[in-house]
Each structure stands twice: as C-alpha cells, then as structure tokens.
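Attaching a single structure in structure tokens format; questions to follow.
Here the complex is missing a single protein chain, while all its other protein chains stay put.
== chain A ==
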Amino acid sequence: MHFQLTREQEMVRKMMRDFTENEVRPLAAEIDETGRFPMETVEKMNRYGMMGMIIPKEYGGAGADEISYAIAVEELSRACATTGVICSAHNSLACWPIWKYGTEEQKQKYLMPLAKGEKLGAFGLTEPNAGTDAAGQQTTAVLDGDAWVLNGTKIFITNGGTADIYVIFAMTDKSKGVKGISAFIVEKGTSGFSIGKKEKKMGIRGSATTELIFENCRIPKENLLGTQGKGFAIAMSTLDGGRIGIAAQALGIAQGALDETVKYIQQREQFGKPIGKFQALQFEVADMETRVNASRWLVYNAAWRKSAGLSYGKEAAMAKLFAAETAMYVTTKAVQLHGGYGYTQDYPVERMMRDAKITEIYEGTSEVQRMVIAGAVIR
C-alpha cells in the first residue's frame, strides 16, 4: 500500500492549480456578490477537458481516473466553490449516469456533446415533497404512443436553466413504489419543459439553482434511461458517485479557508507579534490541518475504489460526511481566526463559510450519509 499520486494525477493538480489561480479565483468574489453564472469559466473548462473528465475518450471525454477528477473539483473549490459544483454536477450527475446506463444511441446523441463540453448537464431528482425521501416522487411519466409525457416540478436543481441536457426522474407506476420510478433524458427547449424560480442562496451563489417545471412535456420514447422501474437504483448509484464530487468540493473549500488562515495569522500582528505565534491559535490550525488531511484521504480512497471497480457507496458517504463537516468546521474557525475582518467581505473566508454549509445538505444531507454508512455496517 502506498499513498502516492500517479504522475498523471500530480500533473492534473498542477494544471488545475494554474488554471484556477488565473481563471477562477479572480471571479470568485464577483460571482458570489452578483449571483451571476460564470459561463465564461464553463467555456474554458470545456476547452481543457474538465467537463467530461471521467468519460472514456471514445465518448468524447478525457478518460481520467476518479482521483484526478476529485483533484480537479478540489482545486477549483479551493478558490471558488461555485465553479467546483458546476463541474461536479455536470460530471457526476449528468455524464456518468448516461455513460453507465445509456444505450449506444443515447451515448452518441447526449453523452458525446456533454463529455466534449459542447453542452452542459444537470440532474433532477429533488421535488418539493421528495427531498431526503427521494422515493416519494410526484412527477409522473406516462407512455402515450411513441412518447413519454412528463408532469411535475423539480426543485433545487444545480445548473438548472443553464444546462442543455437533464437526467430526470419520474414515477411511471405509482403502485410499485420505489420500483415504479424511471429515469429519462430531457433536452432543454422541449415543449412543456420550462425553468421556474431561481433560488437566492446563502452560498455557492454563482451556481444556478432552479425549479424545473414539466407540463405535458412529451419526450421521445427512446429517452428512457436504463430500464423502466430502475430509476431509483440509477439515482442512488449516481449519487454514490456524486458524493465523491461534493466531498472533493468540501475538501477544496476547507483547504482554501485553511490556506487563507495560515497566511493571515502570520501577517496580522497583535500584542507586538504575529497572532500565529500564539499557541492557542497554532493548536486551532493543527486541528484544521489534521481534519483537512483526514478528509483528503477519505475522498481519494472512495475515488480510488470507484476507479478500481470496488464497492464505494459507504466510502463515498463517509468521505462526503466527514469532508462536509470539516468544511464547516474549518471555515468557521477560519472566520474566527480572522476576527472582525473575517466577518467582512474584504476577506474570502466569509464567502467560504457560507459556501461550506451546502456541502452538509445537498446530494444527501449528513443525516442521510449516516444512514448509508450505518446501513452498510449494521446488516
């Protein structure tokens, strides 16, 4: 056993850091302030193969492994959590399920442009009355001749409105409960499919989070993803992988806030010396560093297991749980160690603390992660 990244993974980190410092960090405060979706950054990420990273080359992706993908999301999120989640949702929640469950025709038609970065993807599972209880889907899909007719509303959809291709879940047979849910691919612009309200959020404010509204939305029969009734299983396995992306995002936020703190406490002087000379603060930093490192190895372990073809559901849940709670812990400490300045928008830790909170909520709350972990341990 060894804990060394491969040369490819090291180079991905180097390249991502270079890209992030020059293209992502300069926009982070502005898109947080205005809530503007950074389309220009998405175009750059497309160009450099970040949107479709884990998809094989024959389908237009970069053919990277899962650790490289985690590193990419981590590095983006060190400077800007919004950019991190745009990348994560596209890769994990849109590209991956179509690659895993799509037919060859669906891969050619939908995965190829997603993985090449020509189109942006999103995933629609959550509904007003189906959050943690995702099985309670109220959106319906009824087969009518050669079309599925969708009706219902999705909420809190990352990349909503900005995405071109959506993986959508709907009830096809209510009598079968969880086994009556199916997955579909829906294109933006389909008649009967519209974008509802855009959420005003505490953090990740540049990312688009919207409602999706389906009113007699007819999609071709062949846009069923996987087999009928397998939707819930597809959603859960997609979220297992998505959690690695969100865990990497949380890790990046935590690392970014720690970096800012280490820099700050060595510059800020009180009582005639840099505050970093006080042992009480040094101990805080030691705890932050330790938790960030523990998160990193949980994330990379889950990613490694996924690439190696091993089971990773529990590991991804542990990585996401721990990294998200670490992000909240570290950013809260970071604000504290910055004192009054940390509470202002003059320093990025204020934004980072707001951004961190969502990682404990989306793609399965921390409570859901504990359910998944406990379920895997106590059989």
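In this section, a residue touches a chain if its C-beta (ideal position, glycine included) is under 8 Å from a C-beta of that chain, and two chains touch if they have at least 3 such contacts; residues count from 1.
The criterion applied here is as follows: contacts and distances are computed from a predicted model.
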| item | value |
| --- | --- |
| Omitted chain, identified by the protein name its UniProt record gives, among "Carbohydrate ABC transporter permease", "Cell division transport system ATP-binding protein", "Uroporphyrinogen decarboxylase" or "Electron transfer flavoprotein small subunit" | "Electron transfer flavoprotein small subunit" |
| Of A:Ala28, A:Val42 or A:Ala72, the residue in touch with the unshown chain | A:Ala72 |
| Interface residues of chain A (partner: the chain not displayed) | 7-8, 11-12, 14-15, 18-19, 47-50, 53, 57, 61-64, 68, 72 |
